[in-house]
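Below is one structure. I have some questions about it.
Removed: one protein chain of the complex. Kept in place: all other protein chains.
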Amino acid sequence: MEKKARVLIDCRDEKGLVYKISKVFYDRNLNIDNNREFVDQEIEKFFMRSEVSGMFEINELQDALKEVTPADARIRVIEPTPKKIIIMATKESHAIGDILIRYADGELDAQIECVISNHDTLEGLVRRFDIPFFHVPAEGLSREEHEKHVMALISEFEFDYIVLAKYMRILTAAFVETYEQKIINIHHSFLPAFIGANPYKQAYERGVKIIGATAHYVTNDLDEGPIIAQDVIPVSHRFEWRDMQRAGRDVEKIVLSRALALVLNDRVFVNGNKTVVF
Amino acid sequence: MEKKARVLIDCRDEKGLVYKISKVFYDRNLNIDNNREFVDQEIEKFFMRSEVSGMFEINELQDALKEVTPADARIRVIEPTPKKIIIMATKESHAIGDILIRYADGELDAQIECVISNHDTLEGLVRRFDIPFFHVPAEGLSREEHEKHVMALISEFEFDYIVLAKYMRILTAAFVETYEQKIINIHHSFLPAFIGANPYKQAYERGVKIIGATAHYVTNDLDEGPIIAQDVIPVSHRFEWRDMQRAGRDVEKIVLSRALALVLNDRVFVNGNKTVVF
Amino acid sequence: MEKKARVLIDCRDEKGLVYKISKVFYDRNLNIDNNREFVDQEIEKFFMRSEVSGMFEINELQDALKEVTPADARIRVIEPTPKKIIIMATKESHAIGDILIRYADGELDAQIECVISNHDTLEGLVRRFDIPFFHVPAEGLSREEHEKHVMALISEFEFDYIVLAKYMRILTAAFVETYEQKIINIHHSFLPAFIGANPYKQAYERGVKIIGATAHYVTNDLDEGPIIAQDVIPVSHRFEWRDMQRAGRDVEKIVLSRALALVLNDRVFVNGNKTVVF
Partner (left out) sequence: MEKKARVLIDCRDEKGLVYKISKVFYDRNLNIDNNREFVDQEIEKFFMRSEVSGMFEINELQDALKEVTPADARIRVIEPTPKKIIIMATKESHAIGDILIRYADGELDAQIECVISNHDTLEGLVRRFDIPFFHVPAEGLSREEHEKHVMALISEFEFDYIVLAKYMRILTAAFVETYEQKIINIHHSFLPAFIGANPYKQAYERGVKIIGATAHYVTNDLDEGPIIAQDVIPVSHRFEWRDMQRAGRDVEKIVLSRALALVLNDRVFVNGNKTVVF
């Protein structure tokens, strides 16, 4: 039976890769509906994402691609079915709200398994959408104890990604490593960037004329982790810090939703501390 | 001797094109330094731009590609040497000035053969850059008579593109057809678009909050022609129409220079009344 | 008792207006917390918006301002209480969804009285937020008959503004005149602008590189009506028209919400077919 797949390949670059990979598709009489490649010349790494359709068997295709690519190749043949996601949030509703509206609309190419929060503020909103909400309070607990409860909860679900939709707690290295390349975050980041508590207040005090937001994978780098999407909006001296925060929320939610759509459509490769976005 | 080329192919889409084309490169032991394809699914048309390097002979490569592609294929194997351009302008200096500064800097990947204008306003500026300037007055002449003089002048030069850097006269169909797909123009276009005399005044009277500019190939379509690049800037009720014009100039010059760089690097395919920009 | 008000004045310009108006405030010992003026030099019209606080009586203040301003002056002294709004929508959820999330969050400075739709698609979503939803079908009815039902419904509510959040029916002149300067709409508008059915398909076929949206007051002008806010996003040849539509939705919802916030905060003056936005 005719079917579709997204084929993602990344490996060290070598001569003939496009030829060898497209030969595998050609020999199986597959259509290439969409094809994008990129070579990071600096580190000689090859990235390719193809959307193919036709008669094929996933494992066979994967094995055939394995044979024609270098030993280090990561090959993923993915059927385009909705991913499963877990959302973590705290109190603010703009980022999670934007996802929920898209979800209710059928625009989000994902199944939301549950929402986990360290506060119960968002419980009402989430329940309006018939999605399980779990309140895991952090008061009186060490970071590790709190995360133990969260991880126990997460372990009850199958999922592809954890989306931090303004989850305001810092994650431990252990947590991040457990879900490597599976955690997406939205970060308020500015020109210049402000780290730490109340970045909008810092931005206000610095008198910036532009504020922005960054969606990224969460890693244990001191810095943020591979950036998926960024955007900005102009502000002026008439913006008090609360106005900046309000304006910033619009950018945050749009950038997170944009990044999430890219990730759910398997359009993002992690390349060290950078990304390749097709 | 090792050399580089840009290979541009467009033809009706069919199964195996990427495979067959990359096989031609592979068989000649060429490196693919950069590769981009796009299929316009609606009209089933295939576009590909590859930067290759290695030992090859241009005609032989072109013939080999001809053999593996459909009969309608347009195949261009282009050595990455600077293009030759002719600039046409009228009185305003912002668009041509931006090109001249890039030219003086060596940033522009082109040789400016000459500047042709229906006024002598820009003569001083152009001569500062040691570029031939020709004043071809239009007073008292029909459009056809004036263009006859311009075309006689153009015929003395070898060139790849004519850049209309705020050339304020409408071109005849005959002129446009003579230099098909060779004329690039910058158009002040807005939200909503304003056509005709003094578009900035129209935009002002309409009370728009954003103004923009469009760089495009010139065709004989009623409408503009295939769009290469567009950009916008915000304005407010505080902008009189001259302020809008001033702000618009910055967008116009940046958009034209951006489009020109794309065209000079052979990154733009014309696809009917649209473009594919790699 | 100390209170706050927004004072909005527009009238023909004449010498001394700022002096005379600020004298009224000064004589009553009011604080000016925020003050913005604008003179449209072309038509010699004066606009002023002041946020004042102190001990005052609204009618007395209004009368005092009347006395020092020209006969044509429109003077509004408005207490900063939440406005009442009616939302009209059709099937798409992005624009209304964005408003609902802000509403649930307490960010929207308004009370949503009800949602009226010519379809029942959005009923489930609206009811999640405990807001009355009225389905007023249009099938088999003339435009006038349908609007008669809608207006009967509207007449049961007190309201300040009607927000068309992707309401896809054209309103009659009679409807628009009934609620003059009270109807806000979001319009998909592009570079160049596309009017009529399926503008995203038209934009796709035109090959634009930017799409945008316009929030405006609804009038009976052939054209749109006074523009409140506009914004755009870049697109490319890789966007099919459905991708453009999806991208356009993000701009539409943000622009509508931005315009709505401006209107709810009494920051927008209508100035002929333009606006002054403070």
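Every chain is named by a letter (A, B and C) in the order it is written, and numbering of its residues begins at 1.
Here is the rule we use: a residue touches a chain if its C-beta (ideal position, glycine included) is under 8 Å from a C-beta of that chain, and two chains touch if they have at least 3 such contacts.
In this text, all values refer to a predicted model and were calculated from it rather than measured experimentally.
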item: Residue among A:K3, A:R74, A:H135 or A:K209 touching the omitted chain; value: A:K209
item: Missing-chain contacts mapped onto subunit A; value: 38, 40-42, 189-193, 205-210, 212, 214, 223-224, 226-232, 236-238, 240, 271, 273-277
item: Touch residues of subunit B, complete complex, unshown partner; value: 93-94, 97-98, 100-102, 104-105, 107, 124-125, 128-129, 246, 250, 254, 257-258
item: Missing-chain contacts mapped onto subunit C; value: 15-16, 18-20, 22-23, 25-26, 29-37, 39, 41, 234
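As a convention for this text, only the chains that are shown with their structure count from here on.
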item: Same-residue or different-residue interface between subunit A and subunit C, half as cut-off; value: same
item: Chain at maximum distance from subunit B, centres defined as averaged CA atoms; value: C
item: Whole-Å gap separating subunit A and subunit C, where each centre is the average of the chain's CA atoms; value: 35
item: Centroid spacing, where centroids are CA-atom means, of subunit B and subunit C in whole angstrom; value: 40
item: Residues of subunit C touching at least two other chains; value: none
